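For this view, one protein chain was removed and the others were kept in their places.
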Amino acid sequence: MTSYALFLGCTIPARQPSYEVSARRALTKLGIELVDLANMTCCAPPPVQSLDLETGLSIAAYNICLAEEADLNIVTLCTGCFESLAMANAMLKENEKLKARVNQILSNAGKEFEGSKEVKHYLQVLLNDVGPNRLKENVSKNLSSLKVASFSGCHLLRPSALLKFDDPEKPYIFDDLIETLGAKSIWYRHKLKCCGGLLRGYADDVALALAREKIVNTTKAGADCIVTLCPFCFLTLDLGQVLMKSTFHEEYNMPVLHYSELLALALGIDPTELALQFHKIKVYSVLNKIG
Amino acid sequence: MKQGKEEKTTNQAFSDVITSRLGGETITLCYQCGTCASSCPVARITPRFNPREVIKLSLLGEKDEVLSGDAIWLCCSCYNCQERCPQKVEIADVIYALRNIAVKEGNIPNIYSEFAAELINEGRIVPISKFLEKKRPDLGLPSLKPVGVDALRKIFSITGFDKIKQEKAEAS
Amino acid sequence: MRFRLIIYKQTNQIPNEIKQIRLYVMRALNEFLANGDPMVEEKLKFAFYWAASCGGCEIAVLDINEKILDVVAKADIVFWPVAIDIKYKDVEAMPDKYIDVCFFNGAIRNEEQEHMAKLLRKKSKVLVAFGSCACDGCVVGLGNLWDKETIFERAYFETPSTKNPESVTPKTSVRVKEGELELPEFYDTVKTLGQTVDVDYFLSGCPPPIPCILQAVEAIFNNKLPPKGSSLLPNKSICDECPREKKDRKLSEIKRIYEIDDDLKTCFLDQGVICMGPATRAGCGAQCPNVNVPCTGCDGPGPLVTDQGAAITSALASIATDLKVIEQAVDPIGTFYKYSLANSILRRRVIKK
Partner (left out) sequence: MNEVKVGVFLSDCGNQLSKILDFNALTNYVKDVSDVVLVKRNSEFWRGEGLRIIVDAVKGGKINRVVVAESLPKLSEVSIVQAVEEAGLNPYLVEVIDLKDHCAWPHRETPKEATEKAKAMLLAATERAKLLEPIEKLEFPALKSVLVIGGGIAGMQAAVDLADLGFEVDLVEKEPFLGGLAARAGRFFPTDDCAICIQSPASDVKTITHTSRKCVYRSGFTEIPNLNILANSKVVGVEGVPGNYKVTIEKKPRYVNELKCVRCDLCTPVCPVEVPDEYNAKLKTRKAIYMITPNVHPPVYVIDESVCKFRDCAKCVEVCPTDAIELDQKIERVTLNVGSIIVATGFQEFDSSVIKEYHYGDYPDVITNLELARMIDGFGPTGGTIIKPSDRKPAKKIVMVQCVGSRDRRWNPYCSSICCMISLKHASLIKTAYPDTDVTVCYIDIRTTGREHEYYYERAREMGVKFVKGRPSEISRDPETGRLIVDVEDELLKRFLELDADLVVLAPAMVPAEGTKELAEILGLELEEDGFFKEYNAKLRPTETKLRGMYLCGGATFPKDAPTTSLHAHSAAMKAAKFLITGKIVKDQRTAVVNEEYCGDCEFCPVTCPYGAISLEPTSEDHIVARISDLLCEGCGICVGTCPLNAIELRHSRPNQMLAQMKALMSINGTSKPLILTICCSECGHAAVDSSGMAMMQYPANVRVMKVPCTGILQVHQFLEAFKVGAQGVMVVGCKSDGCHYEVGSQQAEKKVALARMLLKEYGIEPERLEMFNMVYIEGDKFAEAAQTMTERLKKLGKLQLMEGS
């Protein structure tokens, strides 16, 4: 059994129990042990980096230190957490001067960043530790009639120089993993463009307009649902449709699922156990297409 | 305005301030090809933000316009521009640097001071709802581990992050 | 020719036979010195003298092992303070050019040594500067980084092991109750023998390589000495004798010996370790590199070179990839001039008073 320190972040426990439930159930079923470490904090995502980049890097490094102490690699569910931690990990490993500065800061909290651990997104765990073959073997439901509009979120792919997750212009890992489950991943216009999630709270109008484009484009392309990896994208697109209704008087009803949910469903986990009631846009139409 | 120690108003001075900050190092490489703007999902929706213009204004030394305006806060940090920039300008990071400078000067949007407050108080920027925390056992989820907020405060005391809120209070 | 030497990594590896031979040689030598050899009529007259040096050169004479027997068979030793009791006044009493060959080791540090150098020059037909101190000043010459005052200050007051409550320092004359005693004057600057008197031959090394000593002795006996002023060591450099392979002639970083994982085959310089080999006369058979220690330059500069330190630094600068590499050199004099400071172009440090 492969073990990882689970970096849960804030948004998932705060808002999206269905993501956590499905991810824990599915990964455990596939033989991945998730260890919850004490004293982890916010990952220091872009809002924190915007306030002070150095503080942001130090917070990320602090969390990596906890994993280093536990001798575990980190796995994240949230794409945002993945970016903050993986970016900090890469930057500090590459840049000795920066590492020295951050360690000077961390020393006050009794920590020292070594750079001995990896930060992975759970897709990488599925791809490398479980592997497409074993994943396929474990799929017990038929998803073949499901047309999925995948949306990985920006921070799984970019900045690619530091994250090194996938080709930033022609990504395929996520779509391959969707197809591994048996569903069809479709192309839609501006697929790789941002959902605007990070502008929520500062410029809600802009954020919503960006989310709307995404919903419009996926609907146009005939998707049955959008599948995401990031709780922020999820929020923007799922809750966003409710806001679109009130703001633009447009009704879309495009179900938005976390990939972990699709995975749990494909693995045959009972939908009633997945807390799907927390979705704003109901997902019955998707459940109906899963045989 | 804060009373800056280095109140240089020349063009050179502002780009120097930016290039000497973490994230801002590459701004001077820009040759205004517009790839960033064209890549930017926000710029296509609102004229309030255009990364190419933010860089041009910064390089021309229009410090006040850049730092006190709302453009720099409209970047959605998607890094599309940074990936495609043919001059390897780290545009998204430059925007972070500009935001950091703005924060230092006391120009903080409300939502960001809320983020800062949450982080300092709770160690998280999104507060956990008591309702969901109670519900966790029913959903088959383990209880949440404690948050290392004390450690964060020690970090903040060095980076000066804990002062951000006060500066905002002074400014307002 | 290339000398092949048996190299022992550590002294305790020296076989017993050799130790015994040494013992035997010492005994035989003592006997000869006491009784002389009645068989040989016309023997050459040898003299040995020890000026400012560590005494290692005296031992080196014995390191020729059984060959010393040939020496004493063909030569009388008329002066050798370390071994036989002949006074300076006895030397003074000798007619000029009485001594055939004088082997003079040690640098000229004080008045007495200068006096003896001049005296022995007068009394000898051939004067050989024997060893690095006599030829190039050697470690003694590193004293030229200071002057008399600083050296006395250090030696008689500052060293932790020194207790000198009466502040005694060497003086040229001192009055004791028996009368006035005179001591030779200690000079500010160490000189080589060659800088003091006219020298006929140079046999450098710390101590001189045994094969070169043997060759020199043979040349003396066979009257086949090279032109006056020559060195009795080969004309090439240590690199010529060194078995290590030269691969990538680029110095991109200077390392200390403990910082490398020596593969025992590659030239030290190619591994980033400073080796004086390129700027050092051949003769020893690259003894040090053969036992995994870089050459420190004891055989002195090459025949056409006036300044060993300048020669090696020119060469190293030429293969250094940039200026940064140069800054990594620590203790430049100790590294590049360990044996030759007194015989370099500038010879000593300028000390502002």
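Things to note:
Letters A, B and C mark the chains as written, and numbering starts fresh at 1 in each.
Here is the rule we use: a residue touches a chain if its C-beta (ideal position, glycine included) is under 8 Å from a C-beta of that chain, and two chains touch if they have at least 3 such contacts.
The structure presented is a predicted model; accordingly, all values stated were derived computationally and were not measured.
Within the whole complex, touches from the chain that is not shown fall on A, B, C. The missing chain, though absent from the display, is touched by one residue of C:K87, C:K118, C:R154 or C:R249; that residue is C:R249. Considering the whole complex, the residue from C:T159, C:S252, C:N292 or C:S314 that touches the absent chain is C:S314. Considering the whole complex, the residue from A:E137, A:D167 or A:E250 that touches the absent chain is A:D167. Here the missing chain is touched by one residue of B:R48, B:R84 or B:R153, and it is B:R84.
Taking the complete complex into account, residues 29, 31-39, 43-44, 47, 50, 52-53, 80, 84, 86-88 of subunit B touch the chain not shown. Listed by residue number, the positions of subunit A touching the unshown chain are 167-170, 187-190, 220-221. In the full complex, subunit C contacts the hidden chain through residues 1-2, 144-145, 147, 187-189, 191, 235-240, 246, 249-250, 277-279, 282, 302-307, 309-320, 322-323, 326-327, 329, 332-333, 336, 344-352.
Keep in mind that, in the parts below, only the chains that are shown with their structure count from here on.
Taking the mean of all protein Cα atoms as the centre, the chain whose own Cα mean lies nearest is B.
Distance from the centre of subunit C peaks at A, each centre being the average of the chain's Cα atoms.
Between subunit B and subunit C, the centres computed from C-alpha atoms are 70 Å apart. Chain centres here are Cα means. That of subunit A falls 22 Å from that of subunit B.
On the subunit B side of its complex with subunit A, the touching residues are 21-23, 41-42, 45-46, 48, 70, 73-74, 76-80, 82-83, 90, 92-93, 96-97, 99-100, 103, 108-109, 111-112, 115-116, 119, 123-129, 132-133, 135-136, 139-142, 144-149, 151-152, 154-161, 164. Within the complex formed with subunit B, the subunit A residues making contact are 8, 10-11, 13-15, 17, 20-21, 24-25, 36-42, 45-55, 58-59, 62, 66, 98, 104-106, 108-111, 154-155, 158-160, 168-169, 190, 192-194, 196-199, 201-203, 206-207, 209-210, 213, 273, 275.
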